[in-house]
Every structure is written in structure tokens, then in C-alpha cells.
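Selected chains only, in their assembly positions.
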Amino acid sequence: MTKHGYNSGRLNLPFVGISTFSKSPYVENWDAIDADVAVMGAPFDFGTQWRSGARFGPRGIREASTLFAFGHAGAYDHEDDVTYLEGVRMVDIGDADIIHTDTINSHANIEFGVRKILAAGALPVVLGGDHSINIPCINAFSEQEPVHVVQFDAHLDFVDERHGVRNGHGNPMRRAIEKPWVTGMTQLGIRNVSSTAKEGYDYARARGSDILSVRQVRKLGVEGMLERIPAGKRYYLTIDIDGFDPSIAPGTGTPSHGGFLYYDVLEIIAGLAKRGDIVGIDLVEVAPDYDHTGSTSILAAQILLNTIGRIFAARGK
Amino acid sequence: MTKHGYNSGRLNLPFVGISTFSKSPYVENWDAIDADVAVMGAPFDFGTQWRSGARFGPRGIREASTLFAFGHAGAYDHEDDVTYLEGVRMVDIGDADIIHTDTINSHANIEFGVRKILAAGALPVVLGGDHSINIPCINAFSEQEPVHVVQFDAHLDFVDERHGVRNGHGNPMRRAIEKPWVTGMTQLGIRNVSSTAKEGYDYARARGSDILSVRQVRKLGVEGMLERIPAGKRYYLTIDIDGFDPSIAPGTGTPSHGGFLYYDVLEIIAGLAKRGDIVGIDLVEVAPDYDHTGSTSILAAQILLNTIGRIFAARGK
Amino acid sequence: MTKHGYNSGRLNLPFVGISTFSKSPYVENWDAIDADVAVMGAPFDFGTQWRSGARFGPRGIREASTLFAFGHAGAYDHEDDVTYLEGVRMVDIGDADIIHTDTINSHANIEFGVRKILAAGALPVVLGGDHSINIPCINAFSEQEPVHVVQFDAHLDFVDERHGVRNGHGNPMRRAIEKPWVTGMTQLGIRNVSSTAKEGYDYARARGSDILSVRQVRKLGVEGMLERIPAGKRYYLTIDIDGFDPSIAPGTGTPSHGGFLYYDVLEIIAGLAKRGDIVGIDLVEVAPDYDHTGSTSILAAQILLNTIGRIFAARGK
């Protein structure tokens, strides 16, 4: 978070100024990233099977994130009695270039951006776009130490191929599990009638994925839940906003009732940040034009800022 | 559910094609219904006392239902490890004819349609319209074995007559209890300031109705709740979407805060489907033009498809 | 509530007629208030730091309140088996005069109205407007017996001064605690990234304020929560609608996820009404133009009517 305070310079109310993520500095030169966290947009949505519109996700989340940019040096949480984000150097590097009608090259451009962030040693936070953008994000980790993927989602996204489609928003977890650098997978919030048929579930289980519904997660409790995730690992966190309940995340392509509420997810992430190291994040499927009240974009911004805060608190920053 | 799969023919994504309920075949000839389930719309809303618009309920629910029509042969539920709806023959017979300004004839047309479905031996699933359409639905059961009515609703709907009105959306449960073929009634979710005055409650209780608020239902738990409903009966299920909380069902005429969430209702219905036989269903008061995000229509489609799946699973299909 | 019944005169459905609060009589002459409860609008929103629009809060809440005006003499609650509001004389005195660009005089006009209500011996119920309107409301109690303030809110609102601003919607609780006639403060629902920095929290605690998050309140339970509030006092109740969760209160300036649900708040208020005497109420930050489904205004009307009912039931009316 930027360092300007109230007592000098500008008041800079949330509705004032250019919308970068949390009003972080904009870094146009991707060879000059010097930060702890780099936020990039991946406004690709040709992978959707119902409502599209996630291409405006990065804009929507950036705008909503300014609501949390009151100009404090950090964000004080009275429950934890901690001021998060103090001293964390965050930048916004803009968006990956998207080529309409062309999935392959759009995905390649996303992968390119994530590789640049990783090369700079910053934590990549990618704003989707539909869930297919997770595919290039995971690809970009090919030269990194292995990761365990933790997914929040209503849908399993484990379709191998249908009518030739291998890179749509129903395929990313299948693509991820195929990678040697993905050591395991925890899939949370999966529920209800879905785009993945029984054989997808069977395959996921055969590959060792831990699949849990919202009700199952709640029955386990936060601690019980965390214990099922291997400790001391590097985690890649992929948050499909439709893992949340439509009551708080209506602005998405394929909402599914019976989803997570805010603290369900935050508490697991907060625990995860302490259990190992979260080394990559994407948050996908926010479609602002279906989000008439702004709640969904606000949710995305709120969970991301709190996640980043907890990651760096755990890292001792 | 139709039988086409991914591996042959068309991909048929949810947003593709004519909107019938869950993309079931459309049967225009009501003397040629040959199915396990027949879905009919009853787009009548002159019975409303606040916002109207439930006339577009059938269209809204049909459209939303296509989101759950991914072309699988059935819907796999990983929590139950069951593929529901496999082999269930479902048709959509379109809508009852509605005559504007004329409640009597519109209701008669709805009754006519339900009688046709019953004559064909199919399970009638009626998409309202306002809750007054329950009146002709119940009428259509006059030649059937008796039923116990289970209602999810914020409102008691037990008004006898006011200013001559006996067939509005505040009257259906009063009309139902008068029928010899209605043996009892369980009313769930009733809460708050309502259109029914104290004398309506007194009369309902005198007639043996079991009235429970959302908080009372939750305190009982699913099992405790089910035990209050007579076992081994034929149940008629009437779901007023405003029984659900406005957070997930804002698209309705008279929302009332403090309502049910998704699993509150699904779990009771799932239990009910095992406790006896659900022989008729109406789902009412979805008003799509107040449902800007589509959540309410999606909820209606999701609960109906899961209900139908569980009914036929219990019947051994 | 007005006394007309169904059996005589008009049916007066909720959508019929001029919108005063709960269809109460409109009293234009503020020297002729003769009632138990007087409702006044304070449509001021220049104090907002993100989305404005709370100026239309009084109109929105009045319209929504007609949904609960079915013409019964009182509101029967089947859970409590009590008919609330029977015999309670309620009036709507319209709005305080607002001067655009001029915070000082707008606030003075609000204070003037509350003083008129208090002089008439009625319970003031003020419909905001943004939370800054709490400042003149509290000012108006300067000649009354002391009060303990109970606040429902996502935000602490304890900023002293920034860039010269002392009367915005981030300042009211700081202003209140400075008053000799405010003996204490209970702040419920406070959570997350906020406009108040750590020093605001420190000051609030130093002044004896009891600050609790939603999770902390739920852990305490209703009884445990009530015990932390001094018994037998006069309470001033200030409800920022953003204390509620965005799922049920999206129509507000600065929504914050993880908020209260309906019964969380109603049960505390119901207990508070018995624990002492609620002598003043404001409900703020409803911004109807962000409330596309009407849920937020309905929530405001529903909580206010139930609050007023419980206050007068406790007073033996």
C-alpha cells in the first residue's frame, strides 16, 4: 500500500483518482518490477460456458479495491490487533494482452506476465478473467519449486476434453494435475449439478485430489480442514468467486447456491498462510456487469487484500 | 433429462438453444404426455398485493434451468455419490392459458393442465405465477388419493376473505385446508409482519396446521423437523420462493428477511422424499424482472431439479 | 399504526396510497406532534467517502415500509404470540431541511427536528442520510437524561479530524463520546479494513467503548452480549445499515462483507428493549439507488417496525 498519510499531502478519498489495485503504483515496464506483490489482470473470458463478462473482472476489482484504500499506512484489524499490509510493497502491472477469437495466444500472453512477476521475485496475484486463465498461470510455475494447489470453487473443473475443448473454464484443474510441478490438490466448495460428470470426479480422486463440499468443510471446522492440507508446502491459491454463495457473489458467470460465506474462506486462507507459504494467487470469474450492487467486486478486493496481508504477516513482514 | 452426450452430436452448452425446462422435450399436445415428470407454467399474477411480475416466472425458471443442462445423462452429486435424474423422463408442456382481468378462467385453465398431467400418470411440477395458482393445482387433485401439504413460505396465506377476495395470493392455504382430500398441512418458514392477521393463525392452528418459523425449524434440525410430518403419506409440496431469504431470492413480490438458505430447504425435501411420496409440486412467486442477477430463477431451477432427482431416487429410479 | 381494518372502508393494499412511514399520518406542523413515535427523515449525504445516495434513504424506507402496512391493527408475531404495535400512535413528520454544500446548517436543521420530537414527548426515529446525521441527533439530546449509545455498524466511525473534516460519516462516534450526556458506548459489528486507523480504536477503547466484531458477538450469544451492556439505562440506538451483511443490505455506500444477518440484530435489540429503555433511534446509510432489488430498504423498514413494536411492548403498550 502506498505510503501517503492523512496529515500531509492529499486526503485521497476512495472515489478519487486512477483505479489501480488498491491504488498501488502502476508499473508499465515489466522488466522493472521491484515489489513484494505484483498484481496483473488477465481479462480473458472466451472459456465460459454460460454468462461471459469476466473480461471486465480486472477493472471491476481494481475499482472496488479503492474502497479499501483510505490512505492509512496499512490496515488495522481490531480482532487480530494487527496492522496488516504495513510496509508491503505492492505494484499493479496492468493486464496481459488478449487476442479476441484466439485462446492460445491470449493464454500465452498471460503466462508471459506471470513469468515476469516470478522472475522479479514478487508474489503474483492474477485477476481473471474466467477460470481457464489458471492454465497459463500454472504453466508459468514450470521452473519454480513444486506447489500444492488449493482451490475454492463450486465446480470441479476437471473435464479432460469435450468436442476438442481442452482449455476452457471447465478444464483447468485437469490441466493442472497433469503438471509435474503440481504435487497435490485440495478442492473446496464443490457442490451440486456441475459441468464435470462422474468420470471427472473419479479421475480427480484417482489422482489424489481432496474434494470437499461446503457442508463437508464446515463440518470439519477450520482446524480440521487445514489438517487435510499437507503442511509446510508452497501453495498456489486459485479462488473461483463462484465458490462463494450467490448471496454475496452474484456477479459471476455460473452461480451455484449453497456456497461459502466470507469468513468460511478467509479463516481457511489465514490458516493456510501460517501452515506454509502461499506463492501464487489467481482470483477468477468476477463479471462486474452482472454485479449490479458491486458486492462481488468488493468481495474479491476484500478477500485479496486480507489474503495478501496475512501472507506477509506470516512471512514476518 | 435428454440423453445426448458429449461424445456424439452436439455440445449444446447451456446458453445454446430453445428454453424449455432443463432442455426437456416440449410436448404441445396435452393428450400425448408420456413421461415421469411434466412441467407446466402458470403465469398468473393478478393475485399479488405488492410487486407483480410472477407472470414471467415460468420463462425465467426455464432459462435458468438450462444452466444445469450440460448434456450429461443425469446429474452426479459427489456428496451423495449418486447420479440423479438418470433415466427420468421429463417433458415441458408449456403454459396454461391466462386471461387478463379474469381470475376465475385463468385458474380454471391451470387446473385443466394439472388434471391432464395427473391423467397421464406423470408428476406435475407447476411453475408460478403467484401463490394463488396453488388453488387450482390443489383443486386438480380432487380425484386423487389424499395428500398432506408441505409449504415453504414466509407468509401463512390463510386469509379467508377480505373485500370479497377469496382467490388472491394471501388465500391459498385457507382454500387448501377446506378440501376433503387435504389431510393436513405443515407450514415452514412463516415469520414476521405478514398479510395474515392473528385470526388466520388461530384458524390454521384449529385446523391442525403445524406452523414453524425459520428459527424453529433450525432448532429442531432436519430429523426433528421431519418427525413432525406424518410418515408414509403422499405429499404435495408448495414452495413460495419468498420462504427463502431475500439474500438468495430477491426476485419476488414480497420478500421477507430472515428466511431459509438453500440447504435448509433441500435437506428437508430430501428427507421428505424418503419419508413418503411427493406427488405434486408447485414453485411460485419468482418475479424475474426483480431478479437482476438471476439468482432467484437459478435457485428455483436448482431446487426443483434436485427435488425431482431425489423423488425418483427414492422411487428407485 | 393506523386503525382502519379490512371489514370497513378501504382494503388499502401496500402499493396503494401516499408513502409515509408505515402509512402513518403525516404531521406537517412540528409544534403539533401528538404521538408515541415520530419518524423524521434526514436526507443528508455530503458526509460520505465512497458512494453517496443516502439522501434518498428516507424515501426508500418509507416506500418499503408500506409493504408492512396491510391494514391490520398491529402486527401479529406467531413466534412470540404477541400482536405488536397495537395502539402505538405513530406519525411521520417529513424531513429536516437540507442545504446543499452546507453541512453546518443541514445538521442544525436535523437537530432542530429531533428537539421538536423530544419536546413533544415522542420517541424520535430518524431515517438517514449518511451516518454524520447521528451528530445532530445526539446533539439534540443535550437537555435529556444521559444515554448509553448502542451502535450496529461495520465501521468504528471514530476519526477525530482529517484535513479539517470533523462532521463526516467517519466521525460521529468520536463526536458522541465527547458529549457529557453520553455515558458509554457499545459498538457491534465492527470489522475488516476500515476508514478508522489504529489510533481511533485506541482512543475509543480508552474512552471505555466496548468494540465487538460480528464473530465476537456471535460467540457471546444474545444473552452474553446483552450482559456487556449496562442494564436499566436509557439507550440511544444508531443502526448503520452496513452493519448488516452485503447479502441483505447491498444498497449502501460502503458495504463490508461478513456482516450481521437479520436475526443477529433483531434479537439483540429485542433484548435491549427489555433491559432498559430505548429513547432514540437513527437508521442510516440506506442508499436506494444502489438497492436494485429493494432488499435494503425492506430490511430497514422491517427492523425499525419490529424495533418500535418491541420497545412499546416492553413499555407495556
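Worth a mention:
A, B and C label the chains in the order they appear, each numbered from 1.
Just so it is clear, a contact is a pair of C-beta atoms (placed from the backbone, for glycine too) under 8 Å apart; a residue touches a chain by one contact, two chains touch by 3 or more.
As the structure is a prediction and not an experimental result, all values here were calculated from the model.
Of the identical chains in this model, 3 are shown in place, and the full complex in the file is built from 6 copies.
Assume only the chains that are shown with their structure count from here on.
Comparing the residue numbers each copy contributes, subunit A and subunit C share less than half of them at their mutual interface. Here the C-alpha atoms of subunit A line up with those of subunit B after a rotation of 120°, rounded in steps of 5. Here the spacing of subunit A and subunit C, counted between their Cα centres, is 37 Å. Counting partner chains per residue, subunit A has residues 245, 247-248, 292 touching two or more of them.
For subunit C in complex with subunit B, the touching residues are 6, 11, 13-15, 67-68, 70, 72, 75-79, 83, 245, 247-248, 261-263, 266, 292-295, 298-299, 302-303, 305-306.
Within the complex, the subunit C residues that touch subunit A are 49-51, 156, 162-163, 165, 190-198, 201, 211, 213, 215-216, 245-248, 250-251, 254-258, 290-292.
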